[in-house]
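Take a look at the structure set out below.
Of the protein chains in this complex, all but one are displayed in their positions.
Chains here go by letter, A, B and C, matching the order in which they are written, and residues are numbered from 1 within each.
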Amino acid sequence: MSGNSFGEIFRLTTFGESHGPALGVIVDGVPAGIRIDETLIQRDLDRRRPGQSKVSTMRKERDRVEILSGVFEGVSTGTSLAMLIRNTDQRSQDYSKIATLFRPGHADLGFTRKYGIRDYRGGGRSSGRETAARVAAGAVAKMVLKEFGVTVRACAVMIGGVYAETIDWNEVEKNIVRSPDASAAERMIDAIRRAQADRDSVGGHILCEALGVPAGWGEPVFDKLDALLAHAVMSIGGIKGVEIGDGFDASLLRGSGNNDPILPDGFASNHAGGVLGGISNGDVIRLRAAMKPTSSIARRQTTINTDGKPAEIEVLGRHDPCLVPRAVPVVEAMTALVLADLALRNRCARI
Amino acid sequence: MSGNSFGEIFRLTTFGESHGPALGVIVDGVPAGIRIDETLIQRDLDRRRPGQSKVSTMRKERDRVEILSGVFEGVSTGTSLAMLIRNTDQRSQDYSKIATLFRPGHADLGFTRKYGIRDYRGGGRSSGRETAARVAAGAVAKMVLKEFGVTVRACAVMIGGVYAETIDWNEVEKNIVRSPDASAAERMIDAIRRAQADRDSVGGHILCEALGVPAGWGEPVFDKLDALLAHAVMSIGGIKGVEIGDGFDASLLRGSGNNDPILPDGFASNHAGGVLGGISNGDVIRLRAAMKPTSSIARRQTTINTDGKPAEIEVLGRHDPCLVPRAVPVVEAMTALVLADLALRNRCARI
Amino acid sequence: MSGNSFGEIFRLTTFGESHGPALGVIVDGVPAGIRIDETLIQRDLDRRRPGQSKVSTMRKERDRVEILSGVFEGVSTGTSLAMLIRNTDQRSQDYSKIATLFRPGHADLGFTRKYGIRDYRGGGRSSGRETAARVAAGAVAKMVLKEFGVTVRACAVMIGGVYAETIDWNEVEKNIVRSPDASAAERMIDAIRRAQADRDSVGGHILCEALGVPAGWGEPVFDKLDALLAHAVMSIGGIKGVEIGDGFDASLLRGSGNNDPILPDGFASNHAGGVLGGISNGDVIRLRAAMKPTSSIARRQTTINTDGKPAEIEVLGRHDPCLVPRAVPVVEAMTALVLADLALRNRCARI
Partner (left out) sequence: MSGNSFGEIFRLTTFGESHGPALGVIVDGVPAGIRIDETLIQRDLDRRRPGQSKVSTMRKERDRVEILSGVFEGVSTGTSLAMLIRNTDQRSQDYSKIATLFRPGHADLGFTRKYGIRDYRGGGRSSGRETAARVAAGAVAKMVLKEFGVTVRACAVMIGGVYAETIDWNEVEKNIVRSPDASAAERMIDAIRRAQADRDSVGGHILCEALGVPAGWGEPVFDKLDALLAHAVMSIGGIKGVEIGDGFDASLLRGSGNNDPILPDGFASNHAGGVLGGISNGDVIRLRAAMKPTSSIARRQTTINTDGKPAEIEVLGRHDPCLVPRAVPVVEAMTALVLADLALRNRCARI
């Protein structure tokens, strides 16, 4: 109801502000009997954490996860699984000077209008820091999906106007922007650095795939697989568009060109991105998300203060000039969360 | 859980197959005291119904709505509001010849794998006919939104490769494709007819706006306004992509170009589409959806039968060569449903 | 959210007022592949319907059910299953004379304060007539439970101070009060008739059992099996108390007397009513519900009118002097709905 939960059977509920004592998540609906590997959770958190590379913020939050419940002798017990991440590198004083200003591109104004009160330290609940909880839960979702033979992967296919020209999944974790094209990666890094030098920022596109999803996942009408993926991915801060399969390009094709011919062992093409009528069709699930350029920039911008008076603002702090590389594991997490939930929901489709 | 419901406080649950006796919807959470105007419900149903123009299917379902509960002397009572639409022009025999074939681009394969059983008559539950229930509920949502001073409108901004070059909202209901550009409308109609002549189909883009939404609607983290809009719109059959504001284009801008400067009386631009951090910012809400070309085409296509053997199929029946004009009121309805729900949810944001 | 739905996976949503055109229910989450026997639904509706015996109201609503969706060739398809019951014997004029009076023992006052508007015809949504929708859905739940080997049964063990002294389940449907003790049945009928002669009413107790429930159903903490049963049964109009197993009597025992010894093939006793720690233990599930005497009585009673002024009221209409016999199938239905939901929820307990 208040937007802190996601999923029906496999369901997470998160808490925490960027500058409070901690953030965390309760993952509910983890079936009993799954081996919970804490190192895999930590690995995904490390892929998301700030300060991991030269194009990332210098804020160095370790994001050490502690499992508080739901696991006994390394195996899930079927009860709610809580994880805690303490905030360690908070510098609230950085924000005091902009406490009465609304930052352009941020939720500040909306939160203030909504609640009549706002934790101005780093965005509080609206900070991208909340995605750490998603990533921790997503790592558990991946362990559930592994039992179904499903894997999820993502990469940055465009950053600052530079597009990946090839998709080599083995390249992704070898470069700091998570590009599937090593040569494009260099140019992406350049684009980020040029923006940074200009006290500016860039955005990009993330491609995400799920392999091994059998035909039949997704619920008709409102909880279609693609609808839930769109919900999940669009709920990540900064995402402004989501496509399934060919997406917007599909609308320029004719039906005869867009329909994927059905063969005895699969499909002759995958314009659909593995989803037909909202139900997985057995092919690779494929989506693309558009992330806007980072809103926090050190340039002088026009804004108002909390009294509604005109003002100027420079958002100094320690901000990523491009959030796309760190958003890659977040998109993976959200995709895994949707699929783990639908895998379990599908258990009740038939008697 | 099974995907037939949408919304939290203002919540609809739908039922009905294309070739069963009826379809309908229970709208729950309609506040007491709202004047329910049945003619407005019927008007939106008429905008969605088949056979309304020469570019639409010849199937002539009247889609007459009957209100069964929740209204007393023309005013909502606060109890669940049910609406019924009888199916009248069913020709199940049209489908008997393809009962054992999976139609490319359709949910047939997924439904069969999921349930082990399938109502093959016109897609059954996966038929676009279920959107009539959405439109009826959406009309009620519009009545709720009217109390908050909010209106919703949509139009077709691209069909078959032809783009609207101007947005004149007064034009939309004057042409049969619901284009906001009268001149483009003619070329869109041409594109549809050419596709039809080729036993083929085309897709398009729908633009939707909500006017009058105050700052503060949307729930942080998972139920962001844009995330729910993406969910809602992507759940419409045939939609393959959703953008908020500048969407994919925003990811090519720099932060300084994409951030909307904040002025005392609003924003200097609206790249954001009226949503920041998932919360409405007081500006016009704006989204765009991409619809694929109609999957049901009379051309010969490659497929398999229910035994998994190769086959060919021609989907004859009575199908729209382009569903975009009829999808316009459906996108409006889904947008209105999200907003009505968030308007009510927002009542609990503060003590 | 608005109280018209119940259940998580197997979930019903109901609509309808006593004097509107119809009432009905959408049953969501019915697994595909279950044979739906309409005659069993009708049989349970007949057990609930008014006018079925000389101790029941003379109102003769036929309560004919029509299935609108979710069933294809007699088998559930996995999609939402809607059922409609038209209201046929409405006499709204009966209520016009009490339209401005609040009936003691009824929801009139609360509804008016809540909604600011009230359908005064027969209680509108608060009428016991809404239980027809529960019974129809409950009949479908019983068909689901049959697949798990579970049956549900109920009877009236006390009416008007007369207690059943034996429990013979074969007797229950042979007498008009649904007593499991034929001799007590006669005295129960007498008690009802004496109350009726005095323009008064009586209440009673209902016993309900579920046979065949395996150990392991129920969700820890908040959705314990007994908690959901209490919710379900207490939600029936007129029910004022619910006990599981020995209930209130258990609180007078010592632990050594109340704990059921565990044997290799079951338990040596069943004080617990088949539920331990909120989870079924494999023994018979047993609950008891207390129903108050009918609130609608023809005696003169003290009340106020809608202006808050003192008044007197005689609720004439056609009312049952005892609702317990007709509530028996309703308690069965609610119990079956809880169990069908938990049976499906339990499918996700383990990987």
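Everything that follows uses one rule, which is that contacts are C-beta pairs under 8 Å (C-beta built on N, C-alpha and C of every residue); 3 or more make two chains touch, one makes a residue touch a chain.
What you are looking at is a predicted structure, and each value in this text was computed from that prediction instead of being measured.
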item	value
Option touching the unshown chain, where A:4, A:280 or A:346 are the choices	A:4
Full-complex contact with the absent chain, from C:28, C:219 or C:332	C:219
Chain A, residues in touch with the chain not shown (by the definition above)	1-2, 4-5, 8-9, 11, 13-17, 20-24, 26, 28-29, 32-33, 66, 68-70, 72, 75, 77-82, 84, 114-119, 124-125
Residues belonging to chain B that touch the chain removed from view	1, 9, 29, 31-34, 78-79, 144, 147, 220, 344, 347-351
Positions on chain C contacted by the hidden chain, ascending	1-6, 8-9, 14, 102, 104-111, 113-116, 123, 125-126, 130, 158, 161, 195, 198, 200-205, 214-224, 226-235, 237, 240-248, 250-264, 268, 272-273, 276-282, 290-297, 299, 301-304, 308-310, 345-346, 348-350
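Just so it is clear, only the chains that are shown with their structure count from here on.
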item	value
Between chain C and chain A, distance of the C-alpha-averaged centres to the nearest whole Å	46
Distance from the mean Cα position of chain C to that of chain B, given in whole angstrom	39
For chain A, residues that touch 2 or more chains besides their own	1, 9, 220, 348-350
